[in-house]
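Just one protein chain is left out here, and the rest sit where they should.
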Amino acid sequence: MKKGILLVLIMISVVAFTLQKKTRVIFFGDSITELGVKPGGYVNRVDSMCKVEGKGSSFDFTGSGISGNKVYDLYLRMEEDVLAKNPDVVVIYVGVNDVWHKTLLGTGTDPDKFEKFYLAILKKLKEKNIKAVLCTPAVVGEKTDMSNPLDGDINRYSNMIRDIAKKNELPLIDLRKKFLDYELANNPENKEKDILTYDRVHMNAKGNQFLADAMWSTIRSLN
Amino acid sequence: MKKGILLVLIMISVVAFTLQKKTRVIFFGDSITELGVKPGGYVNRVDSMCKVEGKGSSFDFTGSGISGNKVYDLYLRMEEDVLAKNPDVVVIYVGVNDVWHKTLLGTGTDPDKFEKFYLAILKKLKEKNIKAVLCTPAVVGEKTDMSNPLDGDINRYSNMIRDIAKKNELPLIDLRKKFLDYELANNPENKEKDILTYDRVHMNAKGNQFLADAMWSTIRSLN
Amino acid sequence: MKKGILLVLIMISVVAFTLQKKTRVIFFGDSITELGVKPGGYVNRVDSMCKVEGKGSSFDFTGSGISGNKVYDLYLRMEEDVLAKNPDVVVIYVGVNDVWHKTLLGTGTDPDKFEKFYLAILKKLKEKNIKAVLCTPAVVGEKTDMSNPLDGDINRYSNMIRDIAKKNELPLIDLRKKFLDYELANNPENKEKDILTYDRVHMNAKGNQFLADAMWSTIRSLN
Partner (left out) sequence: MKKGILLVLIMISVVAFTLQKKTRVIFFGDSITELGVKPGGYVNRVDSMCKVEGKGSSFDFTGSGISGNKVYDLYLRMEEDVLAKNPDVVVIYVGVNDVWHKTLLGTGTDPDKFEKFYLAILKKLKEKNIKAVLCTPAVVGEKTDMSNPLDGDINRYSNMIRDIAKKNELPLIDLRKKFLDYELANNPENKEKDILTYDRVHMNAKGNQFLADAMWSTIRSLN
């Protein structure tokens, strides 16, 4: 009987040890992340890449994206959708709607409020000892000559996120820069979509893979 | 010596009892409330009216208003500015900027988000057993023929607040209705300002007194 | 042979006389008028009503509506689409997009510019001795409690058109007022559409008939 108990304890330990080793990653964002958990989406692709490298037992990936979300929407739902799930890492990928909705609906986010809510999210994560990974918003329009109507404002908000990452010494996945570099090399016709997005904002297959590459490259090095 | 200690304990008890009786009220809002704590402001006037009625020992009033605040700004700062102060009553007076900033800055609040954050504030107050008093936004423009550009949207958000009050059985100070009734009777020239506001939004002396009357009439009956 | 010539001349005179008697009416506007020339549209209905009354030989109706048109678009195309066609009467029906596009696209029309272009259109018509008939914009949303988001601004622009009609002693078809009166009587559930419109803005069958009634009632009395 004692042996039985010992065995159970060992098994529990092994399981616990195995579980312990899994780094729980939540991708926290808007419609791009909501679509990211669909087949072919970037979250799924990160998961596949991870498994291909034989690290499937080390990571657990969840996408928590809701269409139309701005930074304060993330703040509002972070208790329930993030903290309650005890993640180790949260990848914050937000900003497109904060800029876009200014002209689309009159309900974008003031720059000072954007920073304030962003920092409030980081504070809550820090309190729980959760690692935050920051992303700049990629594109609203894929033209390469900075003539997408929102390019200026997207760049402004990206600069804010870069500054926040720097000041708080947090890892940054600079999607904005990566996308622009890619577009300059691969969009010779200066098209506004159909390079990495299908509608100027949301990712096509190539875009999801591009996101997955960028995400995985940073996340795998966190462990 | 023992008598001395007893006396002190009695005094402390009396003071504590007196303090206990004071209902702590926080007016929680935007620039209208920020201005409300200035001399002649509505918060000060409520305080004076309360004292004139000999109820100065029963109430303690604080104004917590910040210019430009929208519903999600209240949510963000409620821990620090409201909950930390252990109020008994919080008068929520917000909505003007949520509508106005749509056209002023492109950064207003979507109706569904307005409701969501409003309910999130109420939930936090309820958890702490704090009584919430709801206000509809008064005016953006004082014309009486419903031709102030934002009248329709202000009415829409007022309807949302009325519904929230009703569903949650919370006291409502329907400033929107009170102001419109007053304007219809007292603005025969259909002026856009200078009746109760000096700039279409912020209160002149008459407006602050009008607010104070409306607020005090509801608050005094809460005790 | 001489008799033949005489006969031809008489016939030409008769035809000319008949043509002369026809009052040429152009409905000049936006998508509501563009749809008004489709089967069931208000322009067709006016034409039918006219014929039913046996006045088909007295009137000729044309609809010149282009989706998205604002007051300055009418001004830009009036030479080609109106003046070149030598109408006797032009019914100007514009204003919805001037207000709506402010929040939809950021490209509405400033109130002072609205008046300026409106007056410039009237001036050009007057120079050609063409009778102008003015219309207020009907609705953007059919709620009856003035809580459609754009109600205030629609009322403001309607007031401007009413003033212009009055000052210039021009016939006014006050669609705004007529629609509101109808909605108050026939929209007890305070629905935002499906009373006279199918989408808050564009007319369903009932709405087109309502428009036609209002239009025809004024136009028939012009002759």
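Odds and ends about this structure:
For reference, chains read A, B and C in written order, and residue numbers begin at 1 within each chain.
In the analysis below, a contact is a pair of C-beta atoms (placed from the backbone, for glycine too) under 8 Å apart; a residue touches a chain by one contact, two chains touch by 3 or more.
Fair warning: this is a prediction, and the values are worked out from it, not measured in the lab.
For the options C:S64, C:T103, C:N148 or C:T197, the residue in contact with the chain missing from this view is C:T103.
Touching the missing chain, out of B:T62, B:T103, B:N168 or B:Q209, is residue B:T103. On the side of subunit A, touch with the chain left out of the figure occurs at residues 102-103, 106, 141, 145-156, 158-159.
Interface residues of subunit C facing the missing partner chain: 72-73, 75-76, 101-103, 105-110, 113, 116-117, 120. For subunit B, the residues touching the chain absent from view are 103, 105-106.
In the analysis below, only the chains that are shown with their structure count from here on.
A turn of 180° superposes the CA atoms of subunit A on those of subunit C, with the angle given to the nearest 5.
Subunit B and subunit C, compared by their mean Cα positions, are separated by 46 Å. With centres set at the average Cα position, the gap from subunit A to subunit C is 52 Å. Centre to centre, using the average C-alpha position, subunit A and subunit B are separated by 39 Å.
Shared interface positions of subunit A, defined as residues touching 2 or more other chains, are 103, 105-106.
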